[in-house]
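All protein chains but one are shown in place.
So that you can tell them apart, the chains are marked A and B in the order they are listed, and the count of residues begins at 1 in each.
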Amino acid sequence: MVHFEEVTKCYQHTKALDHVTLDLKENKIYCLLGRNGAGKTTLLKLIAGHINASAGKVEVGGSPVSTLKMPECVNFIESRATQFNVKVERLLQTAKELDDDFDMAFAQEMLQKFQLDKKKKYNQLSFGMQTMLTTLISLASNSKVVILDEPVLGFDAIMRSQFYELLTDSFENHPRLIIVSTHLIDEIAKSAQELIIIDQGKILFQSTINDVDEKAYSITGMSKDLTPVLSGLHVIGQKTIGGFTTAYIYDKHIEIPSNLTTQPLGLQEFFINMVGGNTNEH
Amino acid sequence: MSINFNKAWAISKINFRHLKAAYIITGCLLLVGIANLILIMTAANITNGIVDPGNYAYAAAIFAPIFIPAINFKKIMHLNGKKTDFYWGALFNYVIIAAVVSFFEILLYIVTKNTCSSYGHVLDIVQAFGWFSHGIVPAFFQQFFFILLLEIFIHTLTAMQTFWFGWVTDVALVAVISVFTPIPVLRSALVWFFYMIIFNPTVMIQIISCIVLSAFLYALYLLVLKKQRI
Partner (left out) sequence: MNNDKPIFIKIMEMIEDNILSGVYKTDDIIISTTQISKLLSVNPTTSVKAVGNLANEGILYKRRGIGMCVASGAREKILSRRKKIFLGETVTAFWEEAQKLGITEDELIQIIRRKSNGSL
């Protein structure tokens, strides 16, 4: 559905994306992770046709994407976007006018669930509620590709948990390609199915969350006991403190000798190690 | 580029709903203009020039093409509107506004002339441009196409402001007016330009000049739209 081939995007002197090749074929919830400035937003804007690539091909649904022919099937609204300052219900109606496939029933249901006052004007809503509304409009669009950029910015814990429910419900009712970009890594792990890690303009990792669940773990022990065990394993990070070493692994599980301790690696820690958080600590 | 009439029209409607500022400005000016008229009539003031309030209707044709690209555009994009639909939708807006403004302008002129001409000379844009010389109906159309050109010009210029070439154009326009005017050869070029789009005694030539320039400018806007980042 979404296809990037050797895509590069330059902004003045920086390369936001560097020869990125990416293929998203199935209807799944993809989680896009990356540090600030890694190229996440650039990637998403390219899919939506909000900007043009400097080099390479960007295709959605088989057709090339450009800033004039913004793909019909992609819905991307940045959560911090300005909206018409009208009543919430009016805003939803306007969204319906612009898009026949807008699922008004779903939108209304979600308004109720989140206790969003329909009669309030957009500017009267709190920042969190504004973000929620924009996200809701995106999800209700039923477009084949939905992009959510930092959808839970400013949400309290309860709203976040409700959002993840909303996301999974929406996906169950209308399976499609949903890409979520967020910094709240461990939380999205419960809803997303596939993980894409981007770092410094390059795709560092792409696989299923299940894969990470099964293959990401850490081994801790006395440094000398650990070294022989690590040979042949894909080590993504290491920490040595006080004579002990913790090695972070992304590989099949192996038999651990009893003098070593092993722990499963959460998605956030996996991510931190993948982007080089623990390669230099001694 | 195909036109999706439904979507384009949906955007036009949305634009009309969100031009409060333009409506207010125009409304205020009209009220002021009409109040002025009433003042003149009741006070039986003989003055040199009475401004036809119809002129103020132009405010709508000036402010709408500023607010539509400057404010409404991105908000429509934020609700998943498509650029192509916006392109045509805005054009529909301008056609309708041009028709309405032209109509009311002439209507108010006629009313003003019939009620106030005894108090002084009525100042009116259509009169000044000489469009009444062929009758009211041709005047309506001449004004309509001129207003449309004006709107498209303002719209395109506003849309360009976020780019470097927008500012370059601003400077260039100011330069053209200030530099061309004193120099006789260039001044006659300028005069010819306005002759074609406004003062030409042949109605069809004036109208066609406006249409050609409008088409050119709106095609230029297409290029700007292509470049527009959201």
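The criterion applied here is as follows: a residue touches a chain if its C-beta (ideal position, glycine included) is under 8 Å from a C-beta of that chain, and two chains touch if they have at least 3 such contacts.
This one's a predicted model, so the numbers in the text were calculated from it and none came from an experiment.
K.L.:
Name every displayed chain that the left-out chain is in contact with.
P.N.:
Taken over the complete structure, the missing chain's partners among displayed chains are A.
K.L.:
For the chain left out of this view, which of A:143, A:182 or A:246 touches it?
P.N.:
Of all options in A:143, A:182 or A:246, contact with the hidden chain holds for A:246.
K.L.:
Could you please point out the subunit A residues that touch the chain left off the display?
P.N.:
Residues 218, 220-222, 239, 241-246, 256, 258-259, 261-264, 269 of subunit A touch the chain absent from view.
To be clear about the criterion, only the chains that are shown with their structure count from here on.
K.L.:
Rounded to the nearest whole Å, what is the centre-to-centre distance of subunit A and subunit B, using the mean of the C-alpha atoms as each centre?
P.N.:
Here the centre of subunit B sits 46 Å away from the centre of subunit A.
K.L.:
Can you list the residues on subunit A that touch subunit B in the complex?
P.N.:
45, 50-51, 66-70, 72, 75, 77-78, 81-84, 91, 94-95, 97-99, 134, 137-138, 141, 143
K.L.:
Could you list, by residue number, the parts of subunit B that touch subunit A in their complex?
P.N.:
The contact residues of subunit B facing subunit A are 7, 10-11, 13-14, 18, 74-76, 78-85, 222, 225-230.
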